[in-house]
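Every protein chain of the complex appears in place save one, which is left out.
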Amino acid sequence: MRRITLTALVAVTLGNPVSVLAEPQAEVLHWWTSGGEAKSVAVLQQEFAANGGTWTDMPVAGGGGDAAMTALRARVLSGNAPTAVQLKGPAIQEWYEEGALADISAVAEAEGWVDVLPASIAGHMRCEGTWCAAPVNVHRVDWIWANAGVLEANGVSMPSTWEEFNAAAEKLQAAGIIPLAHGGQAWQDATVFEAVALGILGADGFRKAFVELDENALTSDAMVAVFDQMRILRGHVDRNFSGRDWNLATAMVMNGEAAFQIMGDWAKGEFLAAGKVPGEDFLCASTPGDGFLYNVDSFAMFNVDGDDKRAGQELLAKLIVGKNFQKVFNLNKGSIPARTDVSLDEFDSCAHLSAEDMAASSEGGSLLPSYAHGMALRGAQAGAITDVVTAHFNSDMSSADAVEMLANAVANSM
Amino acid sequence: MAAWLERNVPRILLAPSFLAVLVFVYGFIAWTAWVSMTRSRLLPKYEIEGFIQYERLFAAPRWDTAMNNLFIFGALFIVVSMLLGLLLAILLDQKIRTEGALRTIYLYPMALSMIVTGTAWKWIMNPGLGIEAMVRGWGFDEFAFDWVIDPDMAIYAIVVAAVWQASGFVMALFLAGLRSVDEEIIRAARVDGIPTWSIYSAIIIPSMAPIFLSAFIVLAHLAIKSFDLVIALTGGGPGYATDLPATYMYAMAFSRGDIGQAASSAMVMMTVVFAIVVPYLYSELRAKRG
Partner (left out) sequence: MVDATPAPLVNPRAGQVALRWLLFAILALFALFYLMPLFVMITTSLKSLDEIRSGSLVALPVQVTFEAWRTAWSSACSGIQCEGLRPYFWNSVALTVPAVAVSTLIGAVNGYVIAQWKFRGANLIFSLMLFGCFIPFQVVLLPMARTLGFMGVAGTIPGLIFVHVIYGIGFTTLFFRNYYVTIPVELVKAAKVDGAGFFRIFWSIFMPLSLPIMMVTVIWQFTQIWNDFLFGVSFSQAGTQPVTVALNNIVNSTTGVKEYNVNMAAAIIAAFPTLFVYAVAGKYFIRGLTAGSVKG
């Protein structure tokens, strides 16, 4: 350590371009800790090492990043911020406003990120005109997964409207099959809710309600209809759904106990891990309605001392958006690359569908951030909405009450 | 100088701990009180804004649920753990040959963290996987044990797991208490022909009053800090039916970036703690003075 600091010091005093001298260093805080996810990150670490960098891993799992964010706050307050942090959505801009983020515009401009990233996704990576984060992937949230055999045996096809879904669900229920595999955890309730909301409110309605928090949109009749549909869905899940992990719900679809699951495309990883083939054993489609809800994982670089670390940040940012990593990582993770010029030859049919829909909805203005996965709103507002959604889903609250509660909760969260 | 030093050694030795507690407990409580008056979000801010966070807190239905749960959970957890602990201690005190093994079995849950046992409990309580499925498998089709998935009952499922974890410790406290009761008194009572159950209820149990107090404090401390348990077992669900103040505070501070709100909930929580602990301290210290 001391040797490196001395070198850096000498370099500074001599006014040399220090990044040439400093060995890239990076301590990376992330919550991809197990199985396929961990292997995906390892790909990045290997590339980093191959370019002369030293990667120090700081994994913290739990609660979809909650524990990692706890650690992050403690680290920043103690003046010991990690070099790079898995961070996403408006949280990036919030950390920027706290003055904690480093500027990686030099890399972004040199690599021409603006040309290869879809505009709305690039928007999440920018803070007041500078680039402050590097996107890794695009998860689509509004997927519906189905057991192909079960659908065929019961003469049901993939629904394209919620009415069709409801009709199919009744039919399946009569045949003794659980129509919807669901795990009753707040974030899963929210995932289903936003898929329903996108279908019923439409892209513009969704944006007004869950991006702009427009009060009229939040209390509209269409929103009542969204909660009505949630109540219908509640009737189509099994009795034991409460507290179930999402992957156990996926397993129910896999073994034919249940027909459908509404979940982001990480669910595909479970199917593939069990040796199932898309299009044959299981089907994927977007949930009824137009639009595309994205959940983009990204890394933000924090303000750190030392040219070795700063060199590490630049190298890391460059590699993350690099074509090779974007391909390999997303093959493992079930998502699609954030940059649009990566060949998808090795990807499966669901990923192709995702990429096509992303391009189309990006054109049509219906490429939208997922509220349930922290892409659309600050934590306080998103959390307030989820509280209402999960309270409604897990009780016999009426839709009208839920809508009123929703408006109050959002107002109270400001 | 040496004499002064000699005289003041006790004070000097206690001083560092005293200072540490002053700074790291009371200083931090004061810090929290300050932050609870601000609009801190992602990181603490220090501009005072008044009682806005408390207004928001008391307007949140979820906080109501959390406080109600704390009282239901706290009361049941403390009472059931004490009764069960006392029962087990009395039963174990009957010169049981396998006492050592049984004691370890009753005590071991305290050694495990809930990150460890949460998943197991989740399965056991899940109607489709655990006890209910098992008993139904034996042919009792009507059998139901579905507390953990019922919003009205889930908090009781948390009580069961919490009692499982802590009652062995309470058993140990009471067992120690039973063992330190004067043998002579018991023997004398027995010679007088007093029935066994009234020896317990009239002589032994009343003499253990301080132990009830110690057990109460340990249990109250566990109840208020219960966090891992809820996260591991229900994640606060169904809905937020099993939220507790500690989980509410954590969610606000660290997953929602609403530190001002978290600080205000922490202050309310600490007021509750204060109301429980101060009477204990008062009685404890008064007894010592006498």
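Note that the chains are named A and B in the order they appear, and that numbering of residues resets to 1 at the start of each chain.
Keep this in mind: a contact is a pair of C-beta atoms (placed from the backbone, for glycine too) under 8 Å apart; a residue touches a chain by one contact, two chains touch by 3 or more.
Please read all numbers here as calculations on a predicted model, not as lab measurements.
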Checklist entry - Which of B:96, B:144, B:188 or B:202 sits in contact with the chain that's absent? => result B:96
Checklist outcome for this item: Of the candidates B:20, B:59, B:144 or B:202, the residue in contact with the absent chain is B:20
Checklist entry - Which of B:59, B:105 or B:185 sits in contact with the chain that's absent? => result B:105
Next on the checklist: Touching residues of chain B against the unshown chain: what are they?
Outcome noted: 6, 9-11, 13-14, 17-18, 20-22, 24-29, 31-32, 44, 88, 90-97, 100, 102-113, 115-117, 119-121, 123-124, 129-131, 133-134, 137, 164, 168, 172-173, 175-177, 179-180, 186-187, 190, 195-197, 199-200, 210-211, 213-214, 220-221, 224-225, 227-228, 246, 249-250, 253, 259, 262-263, 266, 269-270, 273-274, 277-278, 281, 284-285, 287-289
Checklist outcome for this item: Across the whole complex, the chain not displayed is touched by chain A residues 27, 30-39, 41-42, 45, 55-65, 67, 70-71, 73-75, 77-80, 82, 245, 247, 251, 255, 264, 266, 269-270, 273-274, 333
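Operating definition for what follows: only the chains that are shown with their structure count from here on.
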Item to check | Complex contacts: residues of chain A adjacent to chain B | outcome: 63, 66-67, 69-70, 73, 76-77, 91, 94-95, 97-98, 184-186, 238-244, 378-380, 382-383, 387, 390-391, 393-395, 405, 408-409, 412-413
Checklist entry - For the complex, which residues does chain B have touching chain A? => result 41-44, 56, 59-62, 122, 126-129, 146, 148-149, 151, 154, 231, 233-241, 250-258, 261
